[in-house]
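Take a look at the following structure, please.
A single protein chain has been removed from this complex, and every other one stays in its place.
First chain written, first letter: the chains are A, B and C, and each begins at residue 1.
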Amino acid sequence: MMVTTAGEQKSVAVLGASGYGGVEFLRLVAGHPNLEVAYCGGHTSAGERLGDLYPHLPAPLGDTVLGGLDVEAAAEAADILVFCLPHAAGTDMIAQAYDLGKMVVDFSADYRLKNVEDYEAYYSVTHTHPELLQTAVYGLPELHRAEIAATRFIAVPGCYPTSVILGFAPAVKSGIIDTGLLIADSKSGVSGAGRGATLTTHFSEVTESFSAYKVASHRHTPEMDQELGGLAAGDSALQVTFVPHLVPQIRGILSTCYGVLKSDMSVADVHEVYSEFYADEPFVNVHPLGKLPATKYVTGTNRCDIGVAVDPRTRRLVAVAVIDNLTKGLAGAAVQCINLACGWAETTGLPTIPCWP
Amino acid sequence: MMVTTAGEQKSVAVLGASGYGGVEFLRLVAGHPNLEVAYCGGHTSAGERLGDLYPHLPAPLGDTVLGGLDVEAAAEAADILVFCLPHAAGTDMIAQAYDLGKMVVDFSADYRLKNVEDYEAYYSVTHTHPELLQTAVYGLPELHRAEIAATRFIAVPGCYPTSVILGFAPAVKSGIIDTGLLIADSKSGVSGAGRGATLTTHFSEVTESFSAYKVASHRHTPEMDQELGGLAAGDSALQVTFVPHLVPQIRGILSTCYGVLKSDMSVADVHEVYSEFYADEPFVNVHPLGKLPATKYVTGTNRCDIGVAVDPRTRRLVAVAVIDNLTKGLAGAAVQCINLACGWAETTGLPTIPCWP
Amino acid sequence: MMVTTAGEQKSVAVLGASGYGGVEFLRLVAGHPNLEVAYCGGHTSAGERLGDLYPHLPAPLGDTVLGGLDVEAAAEAADILVFCLPHAAGTDMIAQAYDLGKMVVDFSADYRLKNVEDYEAYYSVTHTHPELLQTAVYGLPELHRAEIAATRFIAVPGCYPTSVILGFAPAVKSGIIDTGLLIADSKSGVSGAGRGATLTTHFSEVTESFSAYKVASHRHTPEMDQELGGLAAGDSALQVTFVPHLVPQIRGILSTCYGVLKSDMSVADVHEVYSEFYADEPFVNVHPLGKLPATKYVTGTNRCDIGVAVDPRTRRLVAVAVIDNLTKGLAGAAVQCINLACGWAETTGLPTIPCWP
Partner (left out) sequence: MMVTTAGEQKSVAVLGASGYGGVEFLRLVAGHPNLEVAYCGGHTSAGERLGDLYPHLPAPLGDTVLGGLDVEAAAEAADILVFCLPHAAGTDMIAQAYDLGKMVVDFSADYRLKNVEDYEAYYSVTHTHPELLQTAVYGLPELHRAEIAATRFIAVPGCYPTSVILGFAPAVKSGIIDTGLLIADSKSGVSGAGRGATLTTHFSEVTESFSAYKVASHRHTPEMDQELGGLAAGDSALQVTFVPHLVPQIRGILSTCYGVLKSDMSVADVHEVYSEFYADEPFVNVHPLGKLPATKYVTGTNRCDIGVAVDPRTRRLVAVAVIDNLTKGLAGAAVQCINLACGWAETTGLPTIPCWP
């Protein structure tokens, strides 16, 4: 039984609709009682039918013809403008949309980092609108719910950071671990690399293989430092060692988060810290003591499932957090934030039960 | 934007809730505005929490404790009794439920075949309620919509037959192919074999492998003969050569259906026959001329996508039909039939857009 | 225990070494006691280290630097020139190498078809050396062993045709089936599409999906007609309906071959026809009555495994043939032919036992 909230309708424009993030967002909008698509735009895909780009999309959605990356047209057509573009590609358009008074949702990294130096160092580009960095809200409701509810400018978090921040947050906030020794060993499905066809996304090269990449140099690292550092009450020195890996599966991220407990704590004690921290969260699911989640538990849903363990020999905390990188890690988080910013029930239109198997 | 029909609520009891068919049905019910789960029962799983059997199921569904395979308790609790049991295991229970005046939906083969000899020959068991075979309606709305709307006893078709019958139906009904030379070469994902752990479902044995099995002897064959024979206007001699194969993927069936055209027809002519036949069907999607569907187009949805081609050299018709074996091939078909039998919009609560990728 | 034949050494030059066919050939040469690599050449890859293109290749092979597609340099360096180039790209080079008196092995379709019209129609290109079409030998030892042993110009068969021809050959040659009604429903792993990065080879698009393509129009069709037509004693009208499919696995082809038996035969009779036909073949393995092979049985080996079944209701013969598309379907066949043409034991250096699982 699904209960739907009645209520107002808002329309969305999706700029960059032809990528995996855009298509996942369209799927969620199709199941959302308060949202409807008013405009789809693309760059190289302008003028094409969605159904030709994505033949799995039936009519009428498949019959939508993409317009250009035209902010004015999008703003004319829609209440909410969602930008699903690579970093730097949409920086100016987003500022323009915000100036037009629209609600703006950005899937890229452009407005996530408060410190413009971090952005420019990690992304090797000059930020053209640094004045908006303090305006945009980091769209992780579990840490910034009130700010999201009060904004019309949402920077959707990166997929890896979502899993790592949620995996460490209770331990960092409660002060039970040494913030100087955080390691996040993350594993992501191939969809995180997008729809571009390269050797890295080539079936025959990736299948039956597992690899690490961008060790300690991935662009998602400063988001983890910023958000966990914020939780650690001004511990600006907090720096996560972050190592991403590629898993031969389509969707899903699992982050294994390692910390050193400051004092002897049982796994039951740690489990209680986590359970309390997330007690009221509609999408974070702390598994029972002794149980750990798999990525498949959350495929296609907006959930983040977490399990905790302790190595008493080395006083090591191990938290395992899983998300679907395209849902809770991207388009689902966007919908969750839109729900909050529009004053709707936070869970509206967001799946929590995956297909199984 | 999702539009939901307001209206009455009905409750369902799921007997055999711990198999893949049952769990898929529970997923669909969770998204259905008019249905709610009132009872879950199992055999060996009686007494267990659903969330222990399927840790991907969050509360409150995961907290459901299974009862036994108790028809009286189920009938007391629910309006509709859904049986997700192996063939022969539920024959008597289903008859009992029908006698109690309940709406009955059977996932097994027990009440699909009108000819009891076929059932007993293919399933090597004596049917204990042959008197009900003419009462049950074969739950393929595309062929039996009116009967389904008027019944309270639905035999859900087999997964392979759904794809093969829908793949051949326009050609057989219109008489453009020789009914004496039908070949269905079908390929199914591993979920069709259920949750039982055997070498046939063992990851390391199945991955990176493709195989044929039960060549020309699979139990789903007589369903194809019955339904396509019915379409062929009394061609009781129609016999499909059916060869199933196992694909290393979880969900999805693709059936390649071969027939010999009686006269020279272009592929455009054939395409028109198919397009017209399915013009009003909400879940059958004939792809544009020259396009063929892939199984992934319909994963998790209730759709059947079809493409057609012709080999002019050999006057051969080739129709390609894809379904999700657990949705349109099982639990989704059940919901579609329940919608019809309850007088609701046929599409209520049934997904048509898959996760992509 | 591996027994190796002592004997002469021959050197090979590999033109087009950077594709999957070339790399598979290099793997086999590395395990061959009589062959060594003297030259590797490529087009866009000229000047690169093999180990940079394929980091799985250890030194010393990985340290090989590719030269250009230089026939003279290759002919200077090596006894045997192996061309692993796309069709039409090497037509002239191959003729040049043959004129230089070298043994020539061609992986492409350029010299497979005896009828130049077929080649030009299916490949949409004018053949620049049609005078050599009768000189080249179709490199399928099971049909042309004596010719291969006497030639120095080998056209390696296509991967699909190898499986389909071997699947039908005993039935066609013995005349037990109607040659007018042959259907080959083939399924191939993704490696058949090569290393080019496209949506067709994109992990996230292909995984968990199964599809048909190029129905009744694939370029491998005329090879099947030519070779099976030849077996059928001048039945120039023999035309196979050929439908290829894409399986979400890396290697392997399974072809399900359908024919109509001219008279009532038991599966045991058919099995005997196949067993006798292949009794002396070192790489063709007819499975016991009632058993069918899976593609995984032959991964990385030069085997072709075959199983047969009969649908007595429709008098249909169903033969299932599996190969590794890159080994018996390409590079392994090349080595098998080289062994024959060099007078070595036919099985020299060719694996028959796959990794399992």
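Rule of thumb we're sticking to: a residue touches a chain if its C-beta (ideal position, glycine included) is under 8 Å from a C-beta of that chain, and two chains touch if they have at least 3 such contacts.
Keep in mind it's a predicted model, so treat the numbers as computed, not measured.
Chemist: What are the shown chains that the left-out chain touches?
Modeler: A, B, C
Chemist: For the full complex, which residue in C:His144, C:His245, C:His287 or C:Lys328 touches the chain that was left out?
Modeler: Answering carefully, the residue with contact to the hidden chain is C:His287.
Chemist: Pick out which of C:Gly139, C:Gly259, C:Gly300 or C:Gly329 touches the chain that's been left out of the picture.
Modeler: Residue touching the chain left out of view: C:Gly300.
Chemist: Which listed residue (A:Ala59, A:Leu181, A:Ala233 or A:Ala268) would be found touching the missing chain in the intact complex?
Modeler: A:Leu181
Chemist: From the list A:Leu143, A:Cys159, A:Leu292 or A:Leu326, pick the residue that touches the absent chain.
Modeler: Within the whole complex, the residue contacting the unshown chain is A:Leu292.
Chemist: List the chain C residues touching the unshown chain?
Modeler: Given the touch definition above, chain C has residues 1-4, 9, 20, 23-24, 26-27, 29-33, 35-37, 54-58, 61, 191, 195, 207-208, 250-251, 285, 287, 291, 293-294, 296-300, 303, 349, 351-357 touching the missing chain.
Chemist: Name, in rising order, the residues on chain B that touch the hidden chain in the full complex.
Modeler: 20, 189-191, 193, 195, 197-199, 201-208, 248-250
Chemist: Just the residue numbers, please: which parts of chain A touch the chain that's not shown?
Modeler: On the side of chain A, residues 181, 183, 185, 187, 189, 204-205, 207-213, 215-216, 239, 241, 243, 245, 247-252, 254, 256, 258, 260, 292-296, 299, 307, 309-314, 316, 318, 320, 322, 357 touch the unshown chain.
Keep this in mind: only the chains that are shown with their structure count from here on.
Chemist: Can you compute the centre-to-centre distance for chain A and chain B, using the mean CA position of each chain? Integer Å is fine.
Modeler: One centre to the other, that is 36 Å.
Chemist: Centre to centre, by mean C-alpha position, how many angstrom separate chain B and chain C?
Modeler: Roughly 39 Å separates the two chain centres.
Chemist: Whole-Å distance, chain A centre to chain C centre, using C-alpha means?
Modeler: Distance between chain centres: 46 Å.
Chemist: Send over the residues of chain A in touch with two or more other chains.
Modeler: Each of 20, 191, 195, 207-208, 250 in chain A touches at least two other chains.
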